[in-house]
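As you look at this complex, bear in mind that one protein chain is not there, while each of the others sits in place.
So, chain A:
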Amino acid sequence: MAEPRPVLEMTGIVKEFPGVRALSGVDFRLFPGEIHALLGENGAGKSTLIKVLTGVHSLDGGTITLDGQSVRFASPLQAQQAGISTVYQEVNLCPNLSVAENIFIGREPTRAGRIQWKQLRRKAAELVDRLGLDIDVTAPLSSYPLAVQQLVAIVRSVGTGDSVAEGSGTKVLILDEPTSSLDRDEVLELFALMRRLKEQGVAILFVSHFLDQIYEVCDRMTVLRNGTLVGEHMVSDLDQVGLVQLMIGKALDQLEELHDHQLHSGVGEPLLQADGLGRTGGIAPFDLEIKKGEVIGLAGLLGSGRTELARLLFGADQPDSGKVTIGGKQVSMSAPNDAIAAGVAFCSENRKTEGLVPDLTVRENIILALQAARGWTRPIPVSQRDELVAKYIKALDIRPANPEARVGQLSGGNQQKVLLARWLITQPKLLILDEPTRGIDIGAKAEIQKLVVSLSEDGMSVLYIAAELEEVLRLSHTIGVLRDRRLVAQIANGPEITTSRILETIASGEHQ
């Protein structure tokens, strides 16, 4: 393809936050009809670049040209009107409105100023249907799990789907980590959609920490490191090893360490026993035994009940059948407090609404659960507290490594690490990790997985939920397979267990 004029060109972009230079002189260009990956470690400045482009943040330096014209947007609305559609990193929709409204709000079909609800719902249903989602579009968005919300955000941004290029005038589509909580199927649907848009000449900016995905759909990539441009390459010119090196600035061999099954230490005596635990509408009654030091991975499709199972074990939802015994004692599980007291910790997938307090500092956020476990009348001694916080900031490589930074100002991946630190610090007997590596860069992901291995070796049990089967397989002693809100199989991991066997089990619902 002869190089046409870029639809979007950003040059010398500078953005400073108090105390942080998030972008220093970044150049970025985007051509019509290409899928362009924006890559970099957590905190490299990807989301910030997107936000200064679309008018969420003001620009401290540099120029932006859209279609040959110099632009500077004061709000996302203006960017949208100029033809830039964006899905921001965190799901940014209104949880109180219905799915249908979230898709259409701001451009509802109207006749003489009156919203045509029937038409709106029908259109919304068609759109979600095309993405392979089977949901009730009249239900409030908050009644659906994160992954569905993420898909709804995508549906909203591409609007009328096929006719997007001609119809709504979208020239640029920006997707900041749209796949972080999606399953393989949804990812495929999304990629098909992206390719169709690309054929229509839409330029797509795609951010993801899943390098395989980059190689699957992208044509070109731009790599950032610490707020500076490292390079722009055609995807075909650079292999994964080279890319990782560009991203982190050094070769990464530690990744290989985890590659083969680390069926480390054996497991100890039973820790938790769930008998016939279930909840109508959540998950069918199941039996599960977790031993000391055991890592149980949960595999299953989106909506198969992985999170629901975990929530029951934590008392976040009340079971309506069955009982739980931890360390031989029956636990009532009527509230998370009971579970916490019994040594269970739950690191939720939804860090935005269920986890972090954005206005508190990193230190305060990390210490929260430990303090709660001790009771508010027994403060943790300052020196011990600071030492603990520093230890986990280091262990998880939270950046900036400043315990006094406000969590809301951290990059998405670093926020995830803070949430993880909060629960690690309580030294639970059973740690439930729901998508702990969501939005985390490749280096930190390896670190976290190593951490899980070492925790298990130290005798902590872990319930591990991840959309990536490889991840589950790599870490778990036992793999629980869920399907249609039912725990259909518990498979002991071993050399003969492969992702395709697990997939078969998921598909057929039984394990041979």
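Going forward, contacts are C-beta pairs under 8 Å (C-beta built on N, C-alpha and C of every residue); 3 or more make two chains touch, one makes a residue touch a chain; residues count from 1.
The rule we apply is simple: contacts and distances are computed from a predicted model.
Visitor: Which choice in "O-sialoglycoprotein metallo-endopeptidase", "ChsH2 C-terminal OB-fold domain-containing protein", "Sugar ABC transporter permease YjfF" or "Sarcosine oxidase subunit gamma" gives the name that UniProt lists for the one chain left out?
Guide: Missing chain, UniProt protein name: "Sugar ABC transporter permease YjfF".
Visitor: Write down which of A:67, A:108, A:338 or A:386 is the residue touching the left-out chain.
Guide: Of these options, the touching residue for the absent chain is A:108.
Visitor: Please pick, from A:281, A:328, A:381 or A:494, the residue that touches the omitted chain in the full complex.
Guide: Selected residue, touching the omitted chain: A:281.
Visitor: If I consider the whole complex, including the chain that's not displayed, which of A:66, A:316, A:340 or A:433 touches that chain?
Guide: Only one of A:66, A:316, A:340 or A:433 touches the chain omitted from view, namely A:316.
Visitor: Using the touch definition from the top, which of A:63, A:96, A:236 or A:330 touches the missing chain?
Guide: Here the residue in touch with the unshown chain is A:96.
Visitor: On chain A, what residues meet the omitted chain?
Guide: The list for chain A reads 56, 75-77, 79-81, 86, 88, 92-97, 101, 105-106, 108, 110, 113-115, 117, 130-136, 139-140, 142-145, 147-148, 156, 185, 188-189, 192-193, 280-281, 300-304, 311, 316-317, 354, 483-484, 506-507.
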